[in-house]
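Just one protein chain is left out here, and the rest sit where they should.
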Amino acid sequence: MSNSYILKRVAYGLILMLCVVVLNFLLIRLAPGDPAVVIAGEMGGATEEMLEQIREEYGLNKPILTQLAIYIGNVATGDLGESFFFNKPVAELISQRIGPTILLVIVAQILSIFLGVFLGVLAARKPNGVMSAFVSVFATIGYAVPVFWTGIMLIILFASVLPIFPVEGMQSVRLRDAPWYVQTIDVAHHLVLPAFTLAVIYLAQYARLSRASMLEVLGSDYIRTARAKGASERTVLFHHALRNAALPILTVAGLQFGNLISGALLVETVFNWPGMGRLAFDSILRRDYPTIMGVLFFASAMVVVANLLTDLSYRLADPRLRGRT
Amino acid sequence: MSTPKPTPQKAPQMPADTTDAATDAAAQFVARYQAESPAREAWRMFRRNIPALVGTAMLLLIIGLTLYGTLIYTGDPFDIVWAPHEAPFVEPDFPLGTDYLGRDLMAGLLSGGGPTLAVGAAAAALTMIIGISMGALSGFYGGWVDNLLMRITEFFQVLPALLFAMVLVTLFSPSLITIAIAIGVVSWPQTARLTRAEFLKIKELEYVTAARAIGAGNGRIMWRVILPNALPPLIVSATLTIGVAILFEAGLSFLGLGDPNVMSWGLMIGANRDYILDAWWPVTFPGLAIFFTVFSVSLIGDGLNDAFNPKLRER
Partner (left out) sequence: MSALLQIENLQVTFNTRHGQVTALDSVSLSVNAGETLGVVGESGCGKSITALSVMGLIPMPPGRIAGGSIKLNGEELVGASDARLRGLRGSEVAMIFQEPMTSLNPVFSIGDQIAEAIMLHQNVSYDQAFKDAVALLDRVGIPSPDRRARDYPHQLSGGMRQRVMIAMAVSCRPKVLIADEPTTALDVTVQAQIFDLLNEIQRDFGAAIMLITHDMGAISEMADRVAVMYAGRVIEEASADQVLDTPQHPYARGLIDCIPALGKQETELREIPGVVPPLHMLGQGCAFKARCAHARPRCGTEKPLLRSHGAHPVACHGAEEGWL
């Protein structure tokens, strides 16, 4: 893979991020009312002094393009503004919350892809078998269940009936001073229900997709060639077929990432997971716009990075695309 | 980014295939003779699809209940009418019990469906309108128009949809209309991509050239010649979009970003979520209502998909 291609993709990602910044700026201007009041937040009960300070910082008395330039400059230097509700810089708030979100989203993504593909491959071995029927019913149900409701049902189940997993938060208070490995296990323990809740919808979709993709690949000539070589059925399925069937799965995984973050928002709220989704929820209830805009910026940045990685891994996985620009 | 599509692979030649091919050709010939319109044929297929029929019946029942249920089962869902957390199936006046404030859950369920369904349908309509317009222009004109519109589409795909919708709703104060608009504004990119792909494919076909040869203008070709032929996948996608929009509306209401003056299923779950360990029913019934609605819509969508692409079904 050529370096110039990577550079091109990175530059494109940066342009997309610039567009997100401009969008944030426009949204605040488009909102009804005085932008200074919007930024201060209606719940903040802003004093005239505070508003004046905001007008000064954001240059709200200057022409609109100058305001935009100031805003972009601020974001570029890592200044996402001040949260008047939390009384902290937004960048600091987000840096505390982004870790748990990334953990949740990535674990859910891995869980859904691996389990989904595994189910899909099993189903593809017998297109008219029980497993196939299960996968398609499961996929339709998975698509129709509201993710926050799955979470709530699991909380009811695991809080009262089967109390083996914690249903709230990310860490146990009593283990705050425990050694790091105990804390790691504790976090993993807390992660089980939120990650499973988030994964289950996408798991169903990946199962359906990989079943279809595998069926198409299994009918192809090179699979017959692999069998003619004397390869075992397992090698044929997981080595020859899956490598090819994985390509469309990879594309979808990249496209789904934005939806996954949306889902994480709801799941974090349900399970009190201390991530960006929880922060977004809290700040929206308080109309804390600088924080909301910061969350939107960072969530978009996560999607941009995920898309970039998907694109690059796609090129690694498919030799037909390598060397092209 | 263009995804490489593997060239269609030939199955190993065997007599079984050859005979099937021969009879298929004959069947196609006969079918052409009988000259059944594609829509009729799709309807015939759909009618034989039992899950799809179950889905249709379920959806009609749900729509009927939300439209007319409140006429029979009267009562304001916001009124506190009984003791809090009355269990379901105990008190005949409140068959589904009451919530944490003592509000009738049956009344909430019946009157909460309307807004959910209406917002879902309106948002899906808006999604389709924006998506089809963008995709059609992009696919038809190509060149810089395509480039520009596709970059815009990619930009919208970068924004996490629910978060963006939350921001929009908060900025412009929540009401059923702003919610529907917000959902529409964040969900159109997939429809745009699908429409673009269909337009790219269809605009190369002979009947489009023929239409151009008899002097049809661009607008006519786009909307009267290409669009009708691109409809089958778009109808399927529209159905699924309704499902997604309903889930979206439920999510927003659950977070407390719905219209606070209108009862909806999502709001019922959101309002009762702090008490789930005391009472399971106030969150369970509205959740089941959302599930069955979206489930019925997606059964219909799958059925339409099978009806429009009979070949895919044999997979």
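Order of writing sets the labels: A and B. Residues in every chain begin at 1.
We take it that a contact is a pair of C-beta atoms (placed from the backbone, for glycine too) under 8 Å apart; a residue touches a chain by one contact, two chains touch by 3 or more.
These numbers come from a predicted model, not from an experiment.
Participant: Determine which one of A:S83, A:S220, A:Q256 or A:T269 touches the chain that has been left out.
Facilitator: Among A:S83, A:S220, A:Q256 or A:T269, only A:S220 touches the chain that is not shown.
Participant: Which residue among A:K8, A:K62 or A:K229 touches the omitted chain?
Facilitator: A:K229
Participant: Name every residue on subunit A in touch with the hidden partner chain.
Facilitator: With respect to the unshown chain, the touching residues of subunit A are 220-222, 224-232, 240, 243-244, 317-320.
Following the convention adopted for this analysis, only the chains that are shown with their structure count from here on.
Participant: Find the geometric centre of each of subunit A and subunit B from their Cα atoms only, then give the gap between the two centres in Å, rounded to an integer.
Facilitator: Taking the mean C-alpha position of each chain, the two centres sit 23 Å apart.
Participant: Within the complex, which stretch of subunit A touches subunit B?
Facilitator: So the residues of subunit A touching subunit B come out as 16, 19-20, 23, 27, 30-32, 38, 127, 140-141, 143-149, 152-153, 155-156, 159-160, 212, 215-217, 219-221, 224, 244, 247-248, 251, 255, 258-259, 261-263, 265-266, 269-270, 280-281, 284-285, 287, 292-293, 295-296, 299-300, 303-304, 307, 311, 314, 318, 320-321.
Participant: Can you check the complex and tell me which residues of subunit B touch subunit A?
Facilitator: For subunit B paired with subunit A, touching residues are 1, 3-4, 6, 9-12, 154-155, 157-164, 166-168, 170-173, 243, 247, 250-251, 254-257, 266, 269, 273, 276-277, 280, 283-284, 287, 290-292, 294-295, 297-299, 302, 315.
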